[in-house]
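One protein chain omitted, others in place.
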Amino acid sequence: MSTIARNTDPESDPRVKAVFDDIRATRKSDFINNMWHYLAFDPALLESTWTEVKAVMATPSALDPLVKEMLYIAVSVTNGCTYCAHSHTAAAKAKGMSAEQHADLLRVISLAAKTNQLATALQLPVDPVFDADHRP
Amino acid sequence: MSTIARNTDPESDPRVKAVFDDIRATRKSDFINNMWHYLAFDPALLESTWTEVKAVMATPSALDPLVKEMLYIAVSVTNGCTYCAHSHTAAAKAKGMSAEQHADLLRVISLAAKTNQLATALQLPVDPVFDADHRP
Amino acid sequence: MSTIARNTDPESDPRVKAVFDDIRATRKSDFINNMWHYLAFDPALLESTWTEVKAVMATPSALDPLVKEMLYIAVSVTNGCTYCAHSHTAAAKAKGMSAEQHADLLRVISLAAKTNQLATALQLPVDPVFDADHRP
Amino acid sequence: MSTIARNTDPESDPRVKAVFDDIRATRKSDFINNMWHYLAFDPALLESTWTEVKAVMATPSALDPLVKEMLYIAVSVTNGCTYCAHSHTAAAKAKGMSAEQHADLLRVISLAAKTNQLATALQLPVDPVFDADHRP
Amino acid sequence: MSTIARNTDPESDPRVKAVFDDIRATRKSDFINNMWHYLAFDPALLESTWTEVKAVMATPSALDPLVKEMLYIAVSVTNGCTYCAHSHTAAAKAKGMSAEQHADLLRVISLAAKTNQLATALQLPVDPVFDADHRP
Partner (left out) sequence: MSTIARNTDPESDPRVKAVFDDIRATRKSDFINNMWHYLAFDPALLESTWTEVKAVMATPSALDPLVKEMLYIAVSVTNGCTYCAHSHTAAAKAKGMSAEQHADLLRVISLAAKTNQLATALQLPVDPVFDADHRP
């Protein structure tokens, strides 16, 4: 089920084909997952989304690629995004996440959700020392 | 402002004192942040929360301590937890997070929030290949 | 799957029948979607929910009906509500949302999710000029 | 309070100055709100964020500028983003949102939150007719 | 700070005065909290909100008044609503919530947030026996 009909021949549009070609080249795989098939209903939205995902996730940066995938999982799970939890867990495994790291990831993100709930329930005042603007 | 009155003399309770002593010893610092001062209204809740935070965050495990702090930030920000965003960003900086890593963290978690929104809006069907149970 | 058993003969209850009749009359359609079939387990809850939905969504007001549906989609997607994302996207299309408007809606709500994440991560202080109470 | 120290002389960096100049020119105002002052700690992040905000929010598109601001409010409120609720409500007023439209916006987004909660609590099955892929 | 200017003389409007009088009579108190002062900018929204709050929260029903306040806290904290966490915690205390009950409430809602995160991260399939529609 989806809210947009899946295009049955997306690559007949040259802008879509160019993005799909770049996804295949970047990932060194022929597989194009549903995210891109469905975004293809609007080539401009497909292009801008892929350009940003590629720049942030597939380009060397200050954080390790696997760490970036785990951060993606943390946000996706907290937002309750079914598709994203699946796709980014699969991606993290493909990038080498071990079962031990996976269990540790679950431990951290579930503990964070728990203490977030406590801090919000208590409406904790922020310790002044945590303020980046006013630290002496 | 808070929903619980801050105890003005929490360490008069020996169970609270024991937890506070362990926090100081574990962190090698005299500073006890508000989370623990306010949880002290219920010594059992204080003990169980600290025990779990120490086990997950202050014990060597499959993930690097800084990575765990960044995951904590990712969840806390997605949950909109003001106190937690402050305390864990401060903790990540104390563990060596550079400005470049901080900017990269922001790029990843904000992109994740964006694509979560797209995937949920499109109600994307999960690609069968992502299913851990049914992969051939 | 659901947490309440679907009533197989809801209209045998006159209060349910009255609501269903009003839904059909208001929408000029015989179709009653699952929301109302399941809420029928408690006629009072069904009545109060339909009364409010009709007053807000099916009554002329300061905002255009299509704009109201798109706002409904924005909230539903942000809350991760599968049923609501589907039903309100279908409703928006029935009220004339074009593919271009749909793509634009996705662009705005995904950008909002992204900058929300940045603002919360940075814990941005609110500019005093934004305060409705204290603007000079 | 914030998690990043506010740069006291951001425009000494030519990349920051270029973005700030474009913000002033686009908005025809000298006022630069805190979002941009704080993002200035990382010029690349500032540039990419402003470029996207300008493209989506300050460029004519399929949706009316005021509608886009109201959608932004809907997402920001649902995400509980304090800064964003303030800044986008101020922006919507600047674009002409009347008190009647504001009240109507509140009615729609609060009703949506309510029925989202009901639909999720009931775990309503999606009516097949809502599926864009399988509609006959 | 707020997004609506607080009306300095709300009771000059007879519809507002009628609601405020009913709040005072229902609660047997002269105190009117900010929620109602700010909603007074739109008398119709004020009326409909108060009518519903009174019907659900101040009318005897299948659940105990204190239980209803604790459920309100659970939702408010999970949504990260600062105002609501404060106002409903104060209301629960006024209705007799003890420190032990408060600590227990925190234990349950923080554990729920933690296991929600685990279930979503694992994308657990729902056990067929949990389905209300298909239980044999």
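A, B, C, D and E are the chain letters, set down in written order, and residue numbers restart from 1 in every chain.
Going forward, a residue touches a chain if its C-beta (ideal position, glycine included) is under 8 Å from a C-beta of that chain, and two chains touch if they have at least 3 such contacts.
No experiment lies behind these values; they were computed from the predicted model shown.
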Chains in view that touch the one left out, judged over the entire complex: A, B, C, D, E
Please output the residues of subunit C touching the missing chain, sorted low to high. 1, 3-4, 41-42, 44-45, 75, 79-81, 133
Those residues of subunit B which, in the complete complex, touch the missing chain: 1-6, 48, 52, 126, 130-135
Contact with the hidden chain only, please: which subunit D residues? 73, 77-78, 80, 82, 85-86, 89, 105-106, 109-118, 120-123
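Just so it is clear, only the chains that are shown with their structure count from here on.
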Whole-Å distance, C-alpha centre of subunit B to that of subunit D, is 27
So what's the Cα centroid distance for subunit C and subunit E, whole Å? 20
Counting only residues that touch at least two other chains, what does the list for subunit C look like? 1-4, 52, 78, 80, 82, 85-86, 89-90, 100, 103, 105-107, 109, 111-118, 120-123, 125-126, 130-132
